[in-house]
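Dropping a structure here in structure tokens format, bear with me for questions.
What you see is the complex with one protein chain gone and the rest in place.
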Amino acid sequence: MLLRVEDLHKRYGKEAVIQGVSFSLDQGETKVIIGPSGTGKSTLLRCINRLTEPDRGRIWLEDLEITSFKVNLNHIRAKIGFVFQDFNLFTHLTALDNVRLGLLRVKRMSRKAATERALAELARVGLADKAKAYPAELSGGQQQRVSIARALAMDPKLILFDEPTSALDPELIGEVLSVMENLAKSGMTMLVVTHEMGFARSVADEILFMEKGVIVEQGPPDQLFRSPKHPRTAEFLRRITDLYGGER
Amino acid sequence: MPLTSEHWLRVWSYFPILVQGLSVNLGLLGGLLGVGFVLGIFVALLEVYGPWPSRMLAFGYAWIFRSIPEILLLLLMWFGPAQFGLQVSPFLAAVLALGLRSSAYQAEIFRGALQSLPVGQMLAARALGLSRPGAIRHILLPQALRLSLVGWGNEFAVVLKDTTLAYAIGVVEVMRQARYISSREFPLTLPAYVLVALLFLAVTYTGLFILSRAEKRWRIPGLEARR
Partner (left out) sequence: MNLVFSWGWLPRLSQGLLLTVELTLLSMALGAALGLILAMLRVYGRGPLLPLYLVASAYVHFFRGTPLLVQVMAFYYGLPSVGVQLSPFVAGLLALTLNTAAYQAEYFRGAIQSVRVGQMQAALALGLSRLQALRYVVLPQALRLVIPPWTNELIYMVKGSAVVYLIGVLELMGQAKNIAARTFRNFEVYVVVALFYLALIFVLTVALRAVERRIRVPGLGAPSRA
């Protein structure tokens, strides 16, 4: 088991955003979290690398407990990749420098090794020719792909995707999803929060439906989509396919 | 010369003298802000609505009065009139010098405010039949003045402190009084200046508080978003 989340709780003021969430991820698995907006899905991801501190609950990465006090947080974060909805590429650095920064300063690789690796990752997401471009000179889809390359370069054990395509124009979504699909196929362990049902259906090993801070239902995509056990799941899926148009 | 806590207490007996001096600073402040306001609006209007030569003039005006040190402006205004056979009092020279400087900064504030107004305001006013000056006077300027309150707060804080420079041309204001205290009792020098500093802090924060209340009261809903 690569990732295990046990009884996670988080509240903001009076609002309980995560109310007892538990699940696990095995190596090589891709799990997708779906659900209405504002139900704590993003918060859940941020708790896993402790960008947001959970109030209660425990999280393990392999046999290392992420939530313990003694753990070296920076070490853990280096092993978990995070792809943000807003890309968050470092504005003042070129694409190459963005991918290289972690290698140079966290993994302390030599400049030569870091550059080679960074270029390789950029090539992997199809942007080798944009190495010297600044984020402002790239389209949204390109920026997001660079951000995936940045996460990949760190050789993470798992990558968290926080609504990676929600900030993209429709015609750019496809290029990012196809990178993610290839990643999943190549055996990367991924936890994805998204509204892209087509992606969820074809790439996920398991789908978790979250609503009001709890996991209402989870199961393989075919089972969840075709015969959801819970009425709320069914209702959500119906609404979302009306909005997003079902099969992609 | 040892400074004891006794000195820090005794300096307060000179408090009235310092306040007296401060009142001169405040008088200066009022005068120069008034001069700066009138001139500033004029220059700003010229810069925004005038033909391009006047815009260059306005630009040059701003550049000069923002590049010359205030204390130098004071000295120029003190020695200048003599060249023309005129006699000015130190106070008047200070009001004029600092007022001219302030007008350059206030012109910038008003200009920024005027230019941040939606273009449609002028168009609508003209469509109603108002003349250009009329539109400026009745529609644009009132709004611009309200928007300027924030920048005005900054200018107030800066200029209040500049009034102390009038000391250099002989105005009997608070710095002069502090010097007087120092000459009476040397160990009181530091406490006197600290007291002056505290007085300025008090006046500054009071003034800023009043201005921020005014700004909130007269805020134009829907117009802050553009800033």
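For reference, chains read A and B in written order, and residue numbers begin at 1 within each chain.
Here is the rule we use: contacts are C-beta pairs under 8 Å (C-beta built on N, C-alpha and C of every residue); 3 or more make two chains touch, one makes a residue touch a chain.
None of these values were measured; they are calculated from a predicted model.
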Which is it among A:70, A:92 or A:226 that touches the chain not included here? A:92
Among B:55, B:126, B:161 or B:219, which residue is in contact with the omitted chain in the full complex? B:161
Of the residues listed, A:1, A:64 or A:106, which one is in contact with the missing chain? A:106
Residue among B:75, B:92 or B:211 touching the omitted chain: B:75
Residues from chain A at the interface with the omitted partner, ascending: 49, 51, 74-82, 84, 86, 88-92, 101-102, 105-106, 134-137, 147, 150, 154
Considering the entire assembly, which residues of chain B contact the chain that has been omitted? 1-3, 63-64, 66-72, 75-76, 79-80, 82-84, 157, 161-162, 164-165, 167-168, 175, 178, 182, 186-187, 189-190, 192-194, 196-197, 200-201, 204-205
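One rule holds in what follows: only the chains that are shown with their structure count from here on.
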Inter-centroid spacing, chain B versus chain A (mean Cα positions, whole Å): 55
